[in-house]
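With one protein chain withheld, the remaining protein chains of the complex are depicted in position.
Per-chain residue numbering starts at 1, and chain names A, B and C are given in the order in which the chains are listed.
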Amino acid sequence: MYRKIRMGMIGGGPGSFIGGVHRMAATLDGKIELVCGCFSSSPEKSKETGKALLLPPDRVYASWQEMIEKEAALPEDVRMDFVSIVTPNHVHFAPAMMALEKGFHVSLDKPMTFTLDEARQLAAKVKETGKLFLLTHTYTGYPMVKEARARVARGELGKIRRIYVEYPQGWLYNDRIAGNKQAEWRVDPQRAGKAGCMGDIGTHAFNLAEYITGLKATEICGELKTFVPGRLLDDDGAALIRYEGGARGVLMASVIAIGCENSLRIRVFGEKGGLEWAQEEPNTLYMRWPDRPMEVIRTSTPYVSPIAAYNTRIPAGHPEGYLEAFANLYRNFATALGALIAGEEPTPESLDFPSAEEGVRGMQFIETIVSTGDTDKKWLKL
Amino acid sequence: MYRKIRMGMIGGGPGSFIGGVHRMAATLDGKIELVCGCFSSSPEKSKETGKALLLPPDRVYASWQEMIEKEAALPEDVRMDFVSIVTPNHVHFAPAMMALEKGFHVSLDKPMTFTLDEARQLAAKVKETGKLFLLTHTYTGYPMVKEARARVARGELGKIRRIYVEYPQGWLYNDRIAGNKQAEWRVDPQRAGKAGCMGDIGTHAFNLAEYITGLKATEICGELKTFVPGRLLDDDGAALIRYEGGARGVLMASVIAIGCENSLRIRVFGEKGGLEWAQEEPNTLYMRWPDRPMEVIRTSTPYVSPIAAYNTRIPAGHPEGYLEAFANLYRNFATALGALIAGEEPTPESLDFPSAEEGVRGMQFIETIVSTGDTDKKWLKL
Amino acid sequence: MYRKIRMGMIGGGPGSFIGGVHRMAATLDGKIELVCGCFSSSPEKSKETGKALLLPPDRVYASWQEMIEKEAALPEDVRMDFVSIVTPNHVHFAPAMMALEKGFHVSLDKPMTFTLDEARQLAAKVKETGKLFLLTHTYTGYPMVKEARARVARGELGKIRRIYVEYPQGWLYNDRIAGNKQAEWRVDPQRAGKAGCMGDIGTHAFNLAEYITGLKATEICGELKTFVPGRLLDDDGAALIRYEGGARGVLMASVIAIGCENSLRIRVFGEKGGLEWAQEEPNTLYMRWPDRPMEVIRTSTPYVSPIAAYNTRIPAGHPEGYLEAFANLYRNFATALGALIAGEEPTPESLDFPSAEEGVRGMQFIETIVSTGDTDKKWLKL
Partner (left out) sequence: MYRKIRMGMIGGGPGSFIGGVHRMAATLDGKIELVCGCFSSSPEKSKETGKALLLPPDRVYASWQEMIEKEAALPEDVRMDFVSIVTPNHVHFAPAMMALEKGFHVSLDKPMTFTLDEARQLAAKVKETGKLFLLTHTYTGYPMVKEARARVARGELGKIRRIYVEYPQGWLYNDRIAGNKQAEWRVDPQRAGKAGCMGDIGTHAFNLAEYITGLKATEICGELKTFVPGRLLDDDGAALIRYEGGARGVLMASVIAIGCENSLRIRVFGEKGGLEWAQEEPNTLYMRWPDRPMEVIRTSTPYVSPIAAYNTRIPAGHPEGYLEAFANLYRNFATALGALIAGEEPTPESLDFPSAEEGVRGMQFIETIVSTGDTDKKWLKL
């Protein structure tokens, strides 16, 4: 296909952090170009952002409804191929549904929707329309996360017994967040949904554990907690998790772990070996063995798995970071999309990105862990 | 007092790991000398060990009862001042009780006893006799653990919110332990007690969290697990913990965390700052702040607290390890004991070692976490 | 300026590593677009690469001479604004000179030229034409390198005494490099120049030390070494360096440091404090003090210097890597270029990129260290 994939964006206006990340990530590999957008619920701000992004004014829209409508009416060789939705959680479901119905592929920030029910409807719609759907669980885009998954899959660790996954952040340790747009909506139940910390980052941790181990969580025993006075949503929590096959997990997430940055970390122990990966040192995967030295697996070395190599751009020792991990999601999505557009079968590697199923799992996790506060029952089925 | 404190030992014969550790730790500072012992339930092995330790044959005993009896009958300026009991858990209570009753001070390996009830009796006996009692929770002997406690105590972290304490080991990941004396008794309910992993190392983690934060756990929601087929005691487990004042904790312990060595680690987050300490890198304490750089506190630097400096022997950058931490317990105990013998008041620093109260707490922890398997109740009071 | 800066590229065809890096780095921030190129000395390969990059065929050229010629003849609102030259060292000087003469700004990979004399001519041409010139010493683009420089500049370390800079790589530890285009030209004096390892990476280390400390090296006492039999250029070397003001340095570089990846690291010690930065963990800067704890400075935190913040895209804990550092060079260059085009004065921050002066310094370093092999003189003036 001798052209770039065309992306439209909903959200990502002034004050947005994730909008710019999506744009850098999507365009890093030269396979995607931003062609249109509705960047804010304020038409003025949308226009302003569109201008800063050097977009033609007629492709900057005042509302997402208008954008989807008008883009659908454009000629096939002009209109966007997919829409990237990077709004707060309460504006995920409606634009995603409309985009799918109007024939667009969709990239959607996590968590998938506001409620589990919406997630299920959306997943059904994805299935029904046959469109590609990307849920941007960024951390699964790291090469060493894929390496970890590949090693578990080929049995290097043996049967999995124990999973520790943790995600401490400290940025919301107090209530002085006025003016921080990112912070504000994340602690507002009207925009974030039923869960705060657990919805925002707990879902990443939950997803990472299932992605790497290939195991599904079956039961949860957890507790959410709100430490900052006056806050309406959880800002901390932990859970014991039972996985299929008998593995046991602990999941910890916090936005009041003062002084922590973005410290997602996972450890998995099986009958034959163990692994450890931490997001802040993402190009290193530690493999532990009972009777020989720990091995330090590094991105872009000759010995990594094909899937890790496929998701790497530069030589070993040249750190790839968060944007490259994010870009892997988009590049794989765009590669698969390019194949679809060209009438070809997407390769398995290109289809290695989180999708609607992961989105539904995430919403199940949120609903379940939120329920732990309403009951004395120890274990809740997922 | 112009002499060394005289120590007798019960346990620590052939194949023992902890016996040798106690001997090195006790004598490192030149304040304690080993004068007698009953090193094994086998008189022959006891004799053999006594010989290897260059003890006079008449101070090597065939049974601990004989030893306590005969030592008590020796002249005051000859007989041991205290007994160090380093046997498996089922041989803690009886010799400790008898030693106290016969007028000896006692050092005892953890966990304190076989049952909570025994622990309470023993604690009462300690109180009744006024003898000094050391429970060797080694990890509280590290200078940076004491530094952590001092900083929490003086409010550097503000009110404590969140505690993560973990203790993964991997050495018992399978059942091929025949001939490893250390391993054998730890998985045998007849010698270890009701808990395996949680009794052996979970208690250390539990103690460390209470020691550093100064907070008492009030409720536990946990799950124990036995992964190795045929094993009779837990080899892994995790718990959510509620602390007084509203803090929340997670405690994780495992002996099947394959490839892990002795990875006790704690993180504490308060309203103003956070700290992190890991046993395998013991001379470093990390202090995290919301608005300024993380600080790396190091043993033996000019800026550490007096209590950390007091428990340090050598200059910064010359690593002090496990034996030195252990030796701090003994040195403090011996210093306090020397004062008592000299008719003086022990200094507060010298009394900074774990004692009967910590022992009872540990047994409460064991009994409670073992009970989580017998009930659907989510939270159990400690 | 309501458009992107237009970039042409010379080099970066099949098998090139650095070409793709330049393209990703240049376009990451949406300020630069690739509009034309001559990607190989083989017209066929050039065309092939142009096609893979989705360029219009008439902007893909068969030779760099043709490209500069024809682009210069295009209308001002179509032709490239600058050319990025990413060829092996022997094809740096001529295209850069021609591009400048034809009115184009230039981005050039390091080392600047084949000989010191060429570097001086080129620097004079830059001055004469007033065009912007970027020499891509990537590592100065990292936020924490800029933080280090800012802290030295404002006196936090006091007068500088001691500099250690090292750059071990291991990828050329043997002679089995056939087919690795990157490796081949780097060990070939016809394409690399007088120095191998020292020209390729020693210059980075040299530049980094001068950039961070603001001090100029004045004398060098070094030794180059070729360990791999049959190799014609140095693959390892070390030097003692005297800096103005009395500071002393050691510079170590190697491509036979087996198993090392890309381990550029610098430590600087002054009268009041010290710093350390390592490229493989680029978002961390360590600050050491005599009487208070080491501080761990992290990218994108609230307390970093304005210049570090200016060169950062995402929040703390979301690792920025090599491509982002590289992109900072291009973004700053493009920002300055945009101002020039718009007839404005570039901001000081935008002019913070390595240029011709650094290029001449690097060539002086190469010529001097290569000369150490020809003389018994201990110290050579730079």
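Rule of thumb we're sticking to: a residue touches a chain if its C-beta (ideal position, glycine included) is under 8 Å from a C-beta of that chain, and two chains touch if they have at least 3 such contacts.
Remember, predicted model here, so these are calculated numbers, not experimental data.
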Inquiry  = For the chain left out of this view, which of B:Glu147, B:Glu295 or B:Glu324 touches it?
reply    = B:Glu324
Key: Residue among C:Leu122, C:Val152, C:Ala209 or C:Ala238 that touches the chain left out of view   = C:Ala238
Note = On chain B, the omitted chain is touched by residues 2-4, 17, 20-21, 23-24, 27-30, 34, 51, 53-54, 169, 171, 260-263, 279-283, 298, 301, 313-324
Message = Give me the chain C residues in contact with the hidden chain, please.
response = 161-162, 164, 166, 168, 170, 173-174, 221-223, 225, 227, 236, 238-240, 248, 250, 252, 254, 256-260, 267, 269-274, 287-290, 294, 376-378
Remark   = The missing chain sits against chain A at residues 287, 291-298, 301-303
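Following the convention adopted for this analysis, only the chains that are shown with their structure count from here on.
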Query = Based on the averaged CA atom positions, which chain is farthest from chain A?
reply = B
Ask   = If you average the Cα atoms of each chain, whose average lands nearest the overall Cα average?
value = A
Query = How many angstrom lie between the CA centroids of chain A and chain C, rounded to a whole number?
reply = 34
Inquiry  = If I count partner chains per residue in chain B, which residues reach a count of at least 2?
reply    = 294
